[in-house]
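Omission of a single protein chain aside, the complex is shown with its protein chains in their original locations.
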Amino acid sequence: MAKLKWGMIGGGEGSQIGPAHRLGAGLDGAFEFTAGALDHRADAGRAYGQRLGLATDRAYGDWREMLAGETARDDRVDLVTVATPNATHFEITKAFLEAGFHVLCEKPMTMTVEEGEEIVRLSETTGRICAVNYGYSGYSLVRHMKAMVARGDLGDIRLVKAEFAHGHHADAADADNPRVRWRYDPAQAGVSAQFADCGIHALHMASFVIGQEATRLSADTVSCISSRQLEDDAMVNLRFDGGAVGRLWTSSVALGRQHGLTLQVFGEKGGLRWAQEHPNQLYWMPLNGRLEVIERGAGGLSPEADRTSRVTVGHAEGMPLAFANIYADLAEAIRAGKEGRMMDPAADLYPRASDGLRSMAAVFAVAESGKAEGVWVDARPPMYR
Amino acid sequence: MAKLKWGMIGGGEGSQIGPAHRLGAGLDGAFEFTAGALDHRADAGRAYGQRLGLATDRAYGDWREMLAGETARDDRVDLVTVATPNATHFEITKAFLEAGFHVLCEKPMTMTVEEGEEIVRLSETTGRICAVNYGYSGYSLVRHMKAMVARGDLGDIRLVKAEFAHGHHADAADADNPRVRWRYDPAQAGVSAQFADCGIHALHMASFVIGQEATRLSADTVSCISSRQLEDDAMVNLRFDGGAVGRLWTSSVALGRQHGLTLQVFGEKGGLRWAQEHPNQLYWMPLNGRLEVIERGAGGLSPEADRTSRVTVGHAEGMPLAFANIYADLAEAIRAGKEGRMMDPAADLYPRASDGLRSMAAVFAVAESGKAEGVWVDARPPMYR
Amino acid sequence: MAKLKWGMIGGGEGSQIGPAHRLGAGLDGAFEFTAGALDHRADAGRAYGQRLGLATDRAYGDWREMLAGETARDDRVDLVTVATPNATHFEITKAFLEAGFHVLCEKPMTMTVEEGEEIVRLSETTGRICAVNYGYSGYSLVRHMKAMVARGDLGDIRLVKAEFAHGHHADAADADNPRVRWRYDPAQAGVSAQFADCGIHALHMASFVIGQEATRLSADTVSCISSRQLEDDAMVNLRFDGGAVGRLWTSSVALGRQHGLTLQVFGEKGGLRWAQEHPNQLYWMPLNGRLEVIERGAGGLSPEADRTSRVTVGHAEGMPLAFANIYADLAEAIRAGKEGRMMDPAADLYPRASDGLRSMAAVFAVAESGKAEGVWVDARPPMYR
Partner (left out) sequence: MAKLKWGMIGGGEGSQIGPAHRLGAGLDGAFEFTAGALDHRADAGRAYGQRLGLATDRAYGDWREMLAGETARDDRVDLVTVATPNATHFEITKAFLEAGFHVLCEKPMTMTVEEGEEIVRLSETTGRICAVNYGYSGYSLVRHMKAMVARGDLGDIRLVKAEFAHGHHADAADADNPRVRWRYDPAQAGVSAQFADCGIHALHMASFVIGQEATRLSADTVSCISSRQLEDDAMVNLRFDGGAVGRLWTSSVALGRQHGLTLQVFGEKGGLRWAQEHPNQLYWMPLNGRLEVIERGAGGLSPEADRTSRVTVGHAEGMPLAFANIYADLAEAIRAGKEGRMMDPAADLYPRASDGLRSMAAVFAVAESGKAEGVWVDARPPMYR
């Protein structure tokens, strides 16, 4: 089985996201790192690409050069990852989709809802994959939660409670540090800080697991560090199209929490609880039963869980493998496309452009509601209303 | 040191609350169970009282008889606990305060804000204690959290996150069981179900620990089981008079959670986390430090914690001792009054009538906001505006 | 139901054990504190007894005076608790049993095996109760473990793993502090320090839960702080009379552990895990099933668990209530005796003189094996061989 060819834009030397993508894409041996435009400084990007093993003519100086170069080749890359600064995602993703490439775009996919709608349409009209990197949805037990809900183990879902609250921006003395400050500056970050950065992960996970999309929301957004123009803490109440109620808390000033992405799902027939920091255990309470611990890798789970579990039960798996599961989904999708067959339904779970669009609509809805004393607003992008 | 004399109204045979109060009042030997009107059926109450060791003439048939009997005695009881059905709390508490007794009233103290204000005024004018049984505030490490905030360990408080979410009313098939149904019936429960039942514990604890009172709130209340007229789940956003933001979640459909009372407090200089189900550990994160585990009973804690810790470190303490700590506060307050001295400030922490009043105002505010799409409303009783 | 009359020897002002016993005995209202010889200083003991509410003529100066005084009365105490220094337990317990009193003796019951055998025989010949205070066996979920094993949920027991390892004597700089030093001094503590102090609790619990008695053992005893003549750490391997293998670790130098009493039981059909520091949860793994969390106070548990559970599920219970459960067992045993009826079998679980004797035999066996490179020795007292 020939390896797929993979290219990356961004993720230059010293970045955190670059190694994470290379690790995720390479982990199963499905993708070979073949082309890249890794740095906004052309020479640095070319040199770094070559040090990472790229051929000289595929270590590009910028994304336009890469677009031209790859488009011109017969052996063009099968997938392009866009891991550049947020404001550039739209332009690059659009260009590569138009040129017929499959794309995995870092979140946020775009900076506006309109751009998001354009990408969704483009993905549909071109028939190219535009995936968005909600990497936490790759965890095996997150997949299993989705499968349990889908097969009815919980009955109708009443309530979903999602949190992504950490304390890493809690130091007021450090708030003006450029590393932190840009995130709370509307000129750079847009209309939302903490919700756009972390909240949308939690919202995507909630939607992903319960199989419902947010329709309306009400947000209470605050800046606990007063010099910030954008929120560092938000509570969002939601309604979903399948009838579920949502409650989502995100914060960057919650001292004592390291990461803080957790999900609780409550249905008619049972409840689930999961936390990213200990992702190998899932807590399941059947109605009138006892709390049970479901271990990743145990026998008798769903196909979706089995497919994304890589080491035997009891051995910890972590975030890099969740990430790799997204790439594994994409490899299967691309191969199925090449081979003209249906893809494995248990792999058909990678986040879509539509997820990226819905996130962007939620970001703007949270910002709007937050400014208006929590008035309920439509959480959907216009094209899905 | 002579024992104080203690009487109870309600808490008849088979009730859960009766034994809990007897245990709490008797635990330190400060109070002797001396008088009671334990049952709305006069004969049953008298018989049960005598079986519990009350003298024949102090095992009363109803509270009015007890009020008359005790008022007439020279050796009248020092404290009366009111543990009757909610709707009767006001009338009984009022009568005993007016007659000059100290009272510990079960929560909710009253059914309306106006009644609450009357009790507060009465407690002030008579100089009698009217305590309200927010028993969870008696836990040693809850006291320590309050002490840490008060002495500035956390700096200014930015955010408090309180939860009291369990899953014990999640069974739709059991929702019409009278044991459950009355709680969600406006005719019996008033304007609120889950917030009034559990949410006010969480709100009291948040206020108690951060030393601030709620001023405004916005609530999203829902009935996950559709036959219910009152809410079984609510998210409440708050603002406090010292500048803190509050987020409070309460639920009775959260399957997998047994009790679910937890508190997180985030300040400029650190964060705290505590859970009632494991009350002997407190998690403390100093800014730029490491998460530390503070054990109940360890050396070097606050006087407030030391006073309410009864067994050596490493041995579990539980809810009955928290309850007993409220009685211990009251014993000290009553004795200090008798002896004409200042009470130990570390004991001066029992919940007040003002707390009962503020809870009632919050209940009505949550109900009002919940009906009006989460509009922000004043959370304070009129007399504290 | 008239209260039983209770007396205590030892537990003077400032002791930890005195308040714990008063709390345990008084908690249910079954016992009334009626007589005491609380201090080896006669005047101090009498004064303290009176301050605690004893009648003048029953606040004794020493135990012999109390023995004479109570023996002479018609309304003599129903139960005497012996909470004096270890070396005096035998003499006092013996004297009270001979005089026809029921006794609850603090552990260790005696300082030698021979003394232990004498007490066992005396208890049998007099028909008086001699209980020993292995208070941890009073926890509701410990009782439930025993019930699960007894009813066959685990099948044959293969292995029991008990630990009682803490770090409270780990400070070498503090080792000569008299508060600590006596425990490791053979002149005061006898042949064993840490095993005699904590190990026997763990051994009793293991035996109690699996319903088997230790027959042979091999011990590795060490003094991690070299100035100590007695062990501060021991690993003991055991064989039980029902075929189970035992492994028991006890330590006082295990820094980071606060209390460290835990039990794991492994049978043919399932495994159990419990820890004293979080006593309200029991972890149960049925063979080929999933780990389940059994909550204290939940429905559907055993009569033994139900009887010893006092507050509703989800509310923490702690050590003082476990202690009180031992007293509740004794109250039932004494009352059944008075009333000439069989006692409730679910209460017939208090630790016996035979348990105290077996512990003492184990202490000497551990000391002997520890000195002889871990040679296997008989763990039983001669009278049970």
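In this document, chain identifiers A, B and C correspond to the written order of the chains, with residue numbering beginning at 1 in each.
As a convention for this text, a residue touches a chain if its C-beta (ideal position, glycine included) is under 8 Å from a C-beta of that chain, and two chains touch if they have at least 3 such contacts.
Since the model is a prediction, treat every value here as computed from it, not as a measurement.
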item	value
Touching residue (missing chain; options A:42, A:68 or A:311)	A:311
Contact partner of the left-out chain, one of A:321, A:334, A:347 or A:362	A:321
Contact residue for the chain not shown (choose from C:291, C:313 or C:383)	C:291
Touch residues of subunit A, complete complex, unshown partner	1, 3, 16, 19-20, 22-23, 26-29, 33, 51-53, 166, 258-260, 276-280, 295, 310-321
Residues of subunit B (touch criterion as defined above) contacting the omitted chain	290-295, 298
Residue ranges of subunit C at the interface with the undisplayed chain	158-159, 161, 167, 170-172, 218, 220, 222, 224, 233, 235, 237, 245, 247, 249, 251, 253-257, 264, 266-268, 270-273, 283-285, 287-288, 291, 373-376
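Here is the rule we use: only the chains that are shown with their structure count from here on.
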item	value
Chain closest to the assembly centre - both centres taken as Cα means	B
Most distant chain from subunit C by Cα centroid	A
Gap in Å, rounded to a whole number, between the CA centres of subunit C and subunit B	35
Geometric centre distance via CA averages, subunit C-subunit A, whole Å	55
Multi-partner residues of subunit A (each touching 2 or more other chains)	291
